[in-house]
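Take this structure first; my questions come after.
Note that one protein chain is taken out, while the other chains of the complex remain in position.
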Amino acid sequence: MPQPNLQTGQQVVLQHDGVFQLLKVLRERGYRVIGPTLGRGAIVYDELNSGAELPAGWTDTQDGGTYRLQKRGDKALFGYTVGPHSWKKILHPATRRFWRAKRNGDGIELLDEEREPAKLAFVGVRACDRQAIAVQDKIFLEGTYVDPAYKSQRENVFIVAVNCGQAGGTCFCASMGTGPKATFGFDLALTEILENGAHYFVVEVGTARGAEILDGVPCKEASSEQLAAAKRVVAKTAAHMGRRMDTTDIKALLYRNYEHPRWDNVAARCLNCANCTMVCPTCFCTTVEDVTDLTGDSTERWRKWDSCFTMDFSYIVGGSVRASALARYRQWMTHKLATWIDQFGTSGCVGCGRCITWCPVAIDITEEVRAIRESEPAKKGTA
Amino acid sequence: MIHTLEPIIREHPFFKDLAEPHLKLVVGCAKNVRFDEGQMLFREGEPADEFYMIRTGQVTIEVHVPGRGPAIWETVGEGDVLGWSWLFPPYRWHFDARAQQPTRALAFDGKCLRGKCDQDHDLGYELMKLCAAVMVQRLQAARLQLLDLYGVKK
Partner (left out) sequence: MQPRSYRIQRVRQETHDTFTLELEPVDGVDGFEFAPGQFNMLYVFGVGEVPISISGDPTTPKTLTHTTRVVGTVTRAMRQLKRGDLLGIRGPFGKPWPVEQARGRDVVVVPGGIGLAPLRPVLYALMAQRKQFRRVVLLYGARTPQDVLFPKELEQWRSRSDFDVHLTVDRATGAWRDNVGLVTNLIPRASFDPANAVAMVCGPEVMMRYVVIELEKRGLTDDRIYVSMERNMKCGLGFCGHCLFGPTFICKDGPVFRFDRIRHFFSKREV
């Protein structure tokens, strides 16, 4: 069957097994495919050797402090939302060696660290996570300094986005303006449709590179009914968000409420366990560690994920600047929702809901904002 | 002599907001004094019947610690007002003051002003406010000194 000559912006339809074929083509073209798969009681992002490793027929139920996997009645390949992993585990890895050095005689010799970045395909990038990648791009590519390792890996990533077919219990991408539809920055974007016994994907071609890969997979031009079905899926997801964040004037709201009593309330619950910072797809803080061998002649400098919830994080001579649990929770939330805007021009939050799901005490960032907004001390002079 | 002191007193930030009749009273109680280097202005425990406005030089506010000698709390210099003990019972000095350099000052007859304050409560209120301001400033500075800000916490 003659293939349509694919163009950027075009929308085509893949049958259910077309996704497996797509993954095969990616691997044949030298990409290592990273995508969702079952692992340790959750759906995580890991290397996929075939489409069979996708968690077909699985879904997740998420709420404050809760994540459960369940079987679905159908064989949807992407019938869940986001798990504890985000794409930062690859683009901004938890540990990275900066350099190695050794003493030779009286000098110090830095050993070469140049590494070829892996050619990767991210399959199943949700809209919230695509925005999170864009947020981290601003930090590592558009600031005063550029992170060369981030840049070189980032330039070698093929993105297959997925528009969510259902909203999770802690999702709020709609009110953050980041989803549920992926609108930028993908090579291909899939919307999975299971309707009246049919199971297919509407695929939007995002780039010439995406078109080229898709050329190797049997597909047809999408009909107007199929396009309408895709729109319905997205609209249904947007209407069923588990949470909502009112972002009206949020920066000013938080800037003027650093002493609001609500912080005491949340501080009494927060364990400072740092889970939220680990699962948040935009949290980027790291620490630097220098390690030597026993002789002291070789040393390595490593970068590791860190969290503003630790006492060490803000330590200067004399003590930690943010010694109280209150100050540390407040730092995280005000950075994510307010000061981030002044630093990078966007919110740090993409509405993925992971911090709510993975908080052991179910602290809900949307509820905290609501509580502050609704109980702001009355301004002087109002009637 | 009193006429030449008036402009100095009138322009000093400490006194400039005093009403005219009160200012004249204060000027009437003022005289020029000088101290040689090392000379004591007053000693702890002595009757506090004067207060000073330093014109030139430097004076230490210190306390004598047996076995350690004088421990200097603070130094005051040109333009500073020294002394509030004259306005509060038991009207005795709470510390020593020593001229660390040759010092010229205006001395105000506190005993006389005390009497006038008892008769004219408005004057008393004004002078009380001025002295309280000096005490607040000294207290604030002392508290900050106590924090030992430049030391390293162990």
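First chain written, first letter: the chains are A and B, and each begins at residue 1.
Convention: a contact is a pair of C-beta atoms (placed from the backbone, for glycine too) under 8 Å apart; a residue touches a chain by one contact, two chains touch by 3 or more.
Worth saying up front: this structure is predicted, and the values here are computed from it rather than measured.
J.: Check the options A:8, A:223, A:324 or A:375 and report the residue that touches the missing chain.
T.: Touches the omitted chain: A:324.
J.: Sort through A:8, A:49, A:223 or A:287 and give me the one touching the missing partner chain.
T.: Only one listed residue reaches the unshown chain, and that is A:287.
J.: So which of B:6, B:74 or B:120 would be touching the chain we can't see?
T.: Result: among the candidates, B:74 touches the missing chain.
J.: For a quick check of understanding: of A:175, A:314 or A:346, which residue touches the chain that isn't displayed?
T.: Residue touching the chain left out of view: A:314.
J.: May I ask you to list the residues on chain A that touch the chain which is not drawn?
T.: 98-99, 101, 103, 106-108, 110, 139-140, 143-145, 147, 255, 258-259, 284-288, 290, 292, 296, 299, 303, 306, 308, 313-317, 321-324, 326-327, 330-331, 335, 338-339, 342-343
J.: On chain B, where is the contact patch with the chain that was removed from view?
T.: 58, 60, 71-75, 77-80, 100, 141, 144-145, 147-152
Please note the rule applied: only the chains that are shown with their structure count from here on.
J.: Quick check: how many Å separate the C-alpha centres of chain A and chain B?
T.: Comparing mean C-alpha positions, chain B is 67 Å from chain A.
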